[in-house]
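Here the structure comes first, spelled out in structure tokens, and everything after it is commentary.
All protein chains but one are shown at their positions in the complex.
And now, chain A:
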């Protein structure tokens, strides 16, 4: 997993709440057995008509967001199905950071496991980012070491993350390798239960 420490990038605002993982990556694309290549299917039913032609009125199809790497959305982002194809699709499309006023638990967890940084900010700050990101090409910087989100005009917001999850992301650890160092304790548990 690639570490993430500090990231400056273009905001893509998606002002909707309760965006479920069925929208992030529809079921017809869950049949692949690989981990790569899901970006092309991100938000498929919102981005495309059935025949694959783009829906002009869906904002992610606007060229100005071509290089976006920070997605900002409303509350309860990633609810519904546990499919990890959702963070895979977001990452493959180019998103490294996702900001929302709240996340669904499983999705949040899945992001951490893939080196995507999920950030919870209050509703007011999220709305500010969404407005700024809708009006112009809007870059922000996310600093995981300092746990701060900032822009060039003085906006600054701090965010929480558990120390363990922060370490995982900063170091890009392989969690299974870490756990296997506790192999003796797992053996002990199994022999006593």
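Note that contacts are C-beta pairs under 8 Å (C-beta built on N, C-alpha and C of every residue); 3 or more make two chains touch, one makes a residue touch a chain; residues count from 1.
The working rule: contacts and distances are computed from a predicted model.
Asks: Given the choices "3-isopropylmalate dehydratase large subunit", "Gluconate 2-dehydrogenase subunit 3 family protein", "ABC transporter ATP-binding protein" or "Heme-copper oxidase subunit III", state the protein name listed in UniProt for the chain not shown.
Replies: From the listed options "3-isopropylmalate dehydratase large subunit", "Gluconate 2-dehydrogenase subunit 3 family protein", "ABC transporter ATP-binding protein" or "Heme-copper oxidase subunit III", the omitted chain resolves to "3-isopropylmalate dehydratase large subunit".
Asks: Write down which of A:28, A:57 or A:135 is the residue touching the left-out chain.
Replies: A:28
Asks: Need a quick check: the contact residues on chain A for the chain that isn't drawn.
Replies: Considering the whole complex, chain A reaches the absent chain at 15-18, 20, 22-23, 26-28, 30-35, 45, 50, 74-76, 79-84, 87, 102, 104-106, 109-110, 113-114, 162-164, 174-176, 179-180, 182, 185-186, 189-190, 193.
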